[in-house]
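A single protein chain has been omitted from the complex, and every remaining protein chain is retained in its original position.
== chain A ==
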Amino acid sequence: MGALQSLPDEPEYRDLSEKTGFSFEQIGILHKRFKQLSHNEDTLRRDDLNTIPDLACNPIRTQIIEAFFDKRNFHQNGEGTVQEISFEEFLVVMSHFRPPALNMTEEQRENIRREKLRFLFNMHDTDNDGTITLEEYRHVVEELLSRSGALGKETAKGIADAAMLEVASISVGHMEPDEFYEGITFEHFLKILKDIEIETRMNIRFLNMDTTNLCNDWRQERPQRQRFEWLERKT
């Protein structure tokens, strides 16, 4: 995998760095990864992400992949989904997982929390009506449990229903017999998850050193190389 093109110039990185908060080295590494995933094109498609082998056994991979193509996560007040994304949008989505800096004011921390929770919310609220309805939540739980196999849709439904009931009781309290609970709004979502310290939990470490080549060479490249060798030998 030596055919990587040279990295873009600094000014582009500077804009991106300001926008997303990553350091130059991190942007460089992520750019390499982007090019690797998109096979050196400028845009990334769903299929490119689907080909990551390790992602195949992740129960919620469709939701994650969808999140990358969801315009709401691009911070540009757009809606709907796109078919392909550029590097900038890729970075913006990744920036949701950046750990907060050490010294932040309470307000900044709160903003970051809202952003991350908004990302989560968007991931669950697939039809973008501003609420997570029972069907959507059921879908979430089903996917989570899909790895266990035997438990099935009915259990997932039961769990989702129970969780929704809890949310209803927490957010709305006692309800009259003819009221009904439409779905979890973003405010309710914030309320339920306020005890989870999401700003510390929903982070991954973006390295400043380039270890991508190490693991990716091992994870992805070898099967292809073997395939080509076999072809060559045949001819």
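Here, a contact is a pair of C-beta atoms (placed from the backbone, for glycine too) under 8 Å apart; a residue touches a chain by one contact, two chains touch by 3 or more; residues count from 1.
In this text, contacts and distances are computed from a predicted model.
A.B. asks: Can you pick, from "Gpi transamidase component pig-t", "IBH1-like N-terminal domain-containing protein", "U3 small nucleolar RNA-associated protein 15 homolog" or "Sodium/hydrogen exchanger", the UniProt protein name of the chain not displayed?
C.D. replies: Going by its UniProt entry, the chain not pictured is "Sodium/hydrogen exchanger".
A.B. asks: Of the residues A:23, A:108 or A:200, which one touches the chain left out of the display?
C.D. replies: In the complete complex, the chain left out is touched by residue A:200.
A.B. asks: Hey, which of A:58, A:81, A:111 or A:185 is the one touching the hidden chain?
C.D. replies: Of the candidates A:58, A:81, A:111 or A:185, A:58 is in touch with the missing chain.
A.B. asks: Suppose we count only contacts with the excluded chain; which residues of chain A make the list?
C.D. replies: On the chain A side, contact with the omitted chain comes from 30, 33, 36-37, 49, 52, 54-55, 57-61, 64, 68, 94, 97, 99, 102, 120, 123, 133-135, 140-141, 144-145, 148, 150-155, 157-159, 161-170, 174-183, 192-193, 195-196, 200-207, 211-212, 214-216.
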